[in-house]
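Let me give you the structure first, and then I'll get to my questions.
Of the protein chains in this complex, one is absent; all others appear in place.
After this line comes chain A, so read on.
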Amino acid sequence: MDAIEAGIAMVMRWDVILTILAASAFGMVVGAIPGLTATMAIALLVPITFFMEPLPAVGAMIACSAMAIFAGDIPSTLMRMPGTPASAAYTEECYAMTRKGQAEVALGANVLFSALGGLFGTFILILAAPLLAEVALGFSSFEYFWLALLGLACAIFIGAGSPVKGLISLLLGLFIAQVGIDNPGGLPRFTFGSTELLGGIDFIPAMIGLFAMSEVIRTMATGARDWNVKQVSMGNPLKGWGTMFVKYWPQQIRGNLTGTAIGILPGAGADIAAWVSYATSRKFSKQPEKFGTGHVEGIIESTSSNNAALAGAWVPALVFGIPGDSITAVVIGVLYLKGLNPGPMLFVNNPQTIYAVFTIFILANLLMIPLGLLALKAGTALLRFPRRILIPIILMFCIVGSYAVNNSPYGVVLMLVFGVLGFLMEEHEIPIAPCVLGIVLGKLLEESFVTSMIKADGDLLAFFERPISGTLGALTILVFVWPIWSSLRARRQRRAA
């Protein structure tokens, strides 16, 4: 109980609250701009968090990501352009409502159910994380190896369009994680004689490059033309909240549950949750024919789901140090930098910090309602800001942010290299997220694999001997084998037909 009180007290400070408010506003701006993702908002925020105490830094990231995911719904509804990939699943539906003159209903539903979804995900995080942490205390290198591999497998087979390209991206990430001297042999690998590379590839400039710089290059290439914002008369977004809440509560609960479960799954995040929930909503709807014509039912389920996934993704991140999605992948890097090494020992040694994180989640989601309603008013004005001015300014932030990591131009070089790499990868439909997870999980995967092999004297069966390790191993193999098996079966059926 003392830890809970201490945790709440840590958050209820003016500097923490102000940071949360400022980060929410930043998340709103980035999320509302089409093409700029919630992960990019987090990547751009990271250099600023260097100068903060650990708790405001974590608070800023939670508030920023929650707000960015919601704000992605604004251009999605008004312009048929998803602000973040997490809004893409129901963009058509939201825009169809705008065409029917019901933009305020769609956006009102987005505000309310995003906040409720986020609160539900937080509730599960509060319940599940400490319980899982207790189990995780007994984990050895075998279990950590499988967990890391499971996360990577999910990222390839659930997230990517082409599993082969997803795997290439992942292996590239694993290779990047191998650079430097921090490996089981303590040997400099792929450093080409550079002293800067001895310490490995700095994660933050790499993230800024992959997520932000690549988008800047693409937007500059197209001339950064302004968006065509339709003038919509926006009524009261609070209209119909009560009716929607009563009428669509099963959809909301189902969205919350799906989103949280997908979020908890290592490697799968808010965008996948939204797609799955939209499809589920249509499948179980009594009026499936109305989907795509501006029907709020699917919007409620998927918007609940993507925000619930955001909190769910923190479960594996806090308990095992394994990111639930690309946002928590960046967050884990920051937690290490701030000395809050994620893992079960954080729950034992620093429970007040964990409760403070939970409190921030609740606060950020509650704040989403008033801030979200304000954002709806500001949203159209923001979308009228000339993109030709905005994009070069974002590039300058990328440069200064990468420099600030080590106060060295090396960060800017890394950011540029990874920016070009990210741009080329996306041009060739190679997804970026598996690469990021590879960079984050590479060291854990290698360390746990080599340690386990040394412990087991090279016996691979040892990976299946402990009960949890064996179960995780079987699950991981299933994730790898299932898509291959189902594609072979589909091919056989096609041939038979």
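Just a few scattered comments:
In the analysis below, a contact is a pair of C-beta atoms (placed from the backbone, for glycine too) under 8 Å apart; a residue touches a chain by one contact, two chains touch by 3 or more; residues count from 1.
Just so we're on the same page, contacts and distances are computed from a predicted model.
Set against the options "Gluconate 2-dehydrogenase subunit 3 family protein", "Sarcosine oxidase subunit delta", "Response regulatory domain-containing protein" or "Tripartite tricarboxylate transporter TctB family protein", the UniProt name belonging to the omitted chain is "Tripartite tricarboxylate transporter TctB family protein".
Although one chain is not drawn, the whole complex shows that of A:246, A:393 or A:461 it is A:393 that touches it. When the whole complex is considered, the residue among A:167, A:332 or A:375 that touches the unshown chain is A:167. Think of the hidden chain as still there; on chain A it touches residues 48, 50-51, 164-165, 167-168, 171, 174-175, 178, 183-187, 189-190, 213, 216-218, 220-224, 386, 388-389, 391-393, 395-397, 399-400, 403-404, 407, 409, 412-413, 416, 419-420, 423-424, 427-428, 430, 445-446, 449-450, 453-454, 458.
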